[in-house]
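Shown here: the complex without one of its protein chains, the others still in place.
Chain lettering (A, B, C, D and E) follows the sequence in which the chains are written, and residue indices restart at 1 in each chain.
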């Protein structure tokens, strides 16, 4: 398959793990330039979205530096969710430089970009059960091994910002920001 | 019971089925003019709300044409949800021509319109278990018979816009628009 | 020029005047079915947007009835403004049945639909200086003749809902909803 | 005129001046309990709305303490603007204890509450040209006398929080938060 | 531990019960002045948030009057949820007079205020299983004893506004405002 100059890959990266890195590398095997979109950019401090966009931005930068990927070849852009799904693709396009291929395995992302006429390509998974942000957050809460699922620099950053403590505390709060 | 000129009937119509058509006909047995409100108008491409407001608008038009109901007797108006429930009735009133009776069986809709002083009337159900949009979406996902629960023109339209495919794909996505 | 089945014509209709009626008739000379979009649908009770969407909906219905245009040939749909202009066309599409031509003279509307690849057609003006909603509101405030610029049924409706009184009072309030 | 137990008086209080205090006292001559609504509550750091809601809250408390008005007789409640004017009254009602009279001279506030069926009463002005928040902000920018237009405690508080400096700096910025 | 002049205590108060009153009293044992924030202020008419902010405001006022707590010592301020958790503390600060201690047991509230550098203090619970708003709403729905868990004046007010009826009706509606 032949591609143009620029692809986009959108994830939530809560946190950015080795499966995400694998997907980024796969993207670079197809296109020379990649936009990495931080999805659900408005959320943080929830069990599903513990980290801020700024923290996730730093994780990606650290992981790609560690992997020796040149900063000249990618851009990182926050992408908030849109309440109206049907306009989300149009919003993404308004916020990013132009791209000609979308890398995604997420069914809704795939469908919305396809309905808008984009070229969408699946990413081969790297052991999906294991390299999953949900699994990593679960292991942190249950005090199981998780550190090998992340790039070293990301694991260290998460400890620096007391990210483990945050995930564990959020697990105790089922009703965000509300005492009853 | 005596009524004025215009009633309102609000549903989500995901999709518009024979139970909805039954309710519309019941409304017309009470009032000569009906506003049909498309509720949760901002949503589409979710499991509970697969279709856009534009698509639901077309479904209603097709179903009522098929049933021989004159377009001169009804208006279709999109009604988004309001985050603040207490102001929703006031919002509905600001977006529609005036009406003097509300047809609804949905408990919250009934309560909000009653608290605001409106005349609310229940609609006799047409086999509620069967004629339910939730049931229809479930049957589509499980590849069971569903086609007889819809007006023919709506069933055909859903196939034209690849609506079945959309519902089935959305069923695979529990985290809208987010790959983790 | 050959057209498909359905066109869209979007205005604010504050209030709906004979120039708007002229544009609607022009649309019907080109297509058999018309979507009439009520723009800036979220606004009312300001000097530029005195009437609610519900009131404007009623004005259009009355004017087209008076002009003998069958209700079977058009639909009226509220269209709120979007803060992000670039996604507005995509929002309009999500809220309406499909259309294949856009009737507009408003520069931004023309540009946004053109950038999105739509077929846009200009409407010949009917004495633009005179048949203008801004001019009509100005005349009402200055107590000058305005009644001949509107369809009779719309002029009567405006008096029924005390619309003149509202426009005059709003002209006294430069800072909406705020006493300082 | 006879009144019930509770009235509401809404202003922006940018800043709270002697004219506002006069209006509060007038309210208390009619009702024993008053809700003081801080309007446009979402805004601060603009030329027209320099102070935060928290700062305006403190100003009111200080001014009424200074005037010897018991805290037992009033409540202060932030009231953000609503984009949709027609629902604003319904929003105010949802956020406040019940009230039976509205004190206001602001034309839009008067109109919206009247359209919603409320009892609205005008407040006799105290030298309107002079006791005006717009006038006070203008005098501060032009380095003219302003201090006698405010309760002493409010003037002192404004100096404590460097409010004069803020107003003067904001006057230099016509394009909020944007360098071009 | 030594404290300043003012503390803040934020709850949803759906409804305000004896456990909340206990927390307020605990706050007053530490500081002379208390801001009582009504959290999730935008919500009402849902199973988890049945009462409007105005109704909750009245409940707090009644309960504190009944307990003999002077109105001169506290302020009640509505605090809506923020979609972006990380900015919520900054929003709270913009809407309230300044405070120097936060009373809370809710994990997310505790974490957000701590990350923003505030002094946060836990409140000793008063029989947590029993004095819980969730438990009270559950008892009302199941027609069990609940009245002794509330201040008398609050129980009476809930009956006056037909609050029990509302909770029971909302329990029948799992899909707010939508009939399918």
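What we mean here is this: a residue touches a chain if its C-beta (ideal position, glycine included) is under 8 Å from a C-beta of that chain, and two chains touch if they have at least 3 such contacts.
Keep in mind that this is a model prediction, so the values were computed, not measured.
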| item | value |
| --- | --- |
| Shown chains that the omitted chain touches within the full complex | A, C, D, E |
| Of E:45, E:86 or E:166, the residue in touch with the unshown chain | E:86 |
| Of C:93, C:112, C:140 or C:167, the residue in touch with the unshown chain | C:112 |
| Absent-chain interface as seen on chain C, which is shown | 10-12, 14, 39-40, 48, 81, 83-86, 88, 104-112, 132-134 |
| On chain E, residues whose C-beta touches the chain left out of the figure | 84, 86-87, 89-91, 93-94 |
| Hidden partner interface residues of chain D, rising order | 42-46, 52, 166, 169-170, 172-173, 175-180 |
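What we mean here is this: only the chains that are shown with their structure count from here on.
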| item | value |
| --- | --- |
| For chain C and chain D, chains touching each | B |
| Pair of chains joined by more contacts [C-beta pairs], A-C or D-E | D-E |
| Interface residue overlap between copies chain B and chain E, same or different (over half shared) | different |
| Chain pair among D-E, B-D or C-D whose interface repeats that of A-E, sharing over half of the contact pairs by residue number | C-D |
| Residues of chain A touching at least two other chains | 84, 86 |
| Overall pattern in which the protein chains touch one another (line/ring/star/complete/other) | other |
| Each pair of chains that touches, named by its two labels | A-B, A-C, A-E, B-C, B-D, B-E, C-D, D-E |
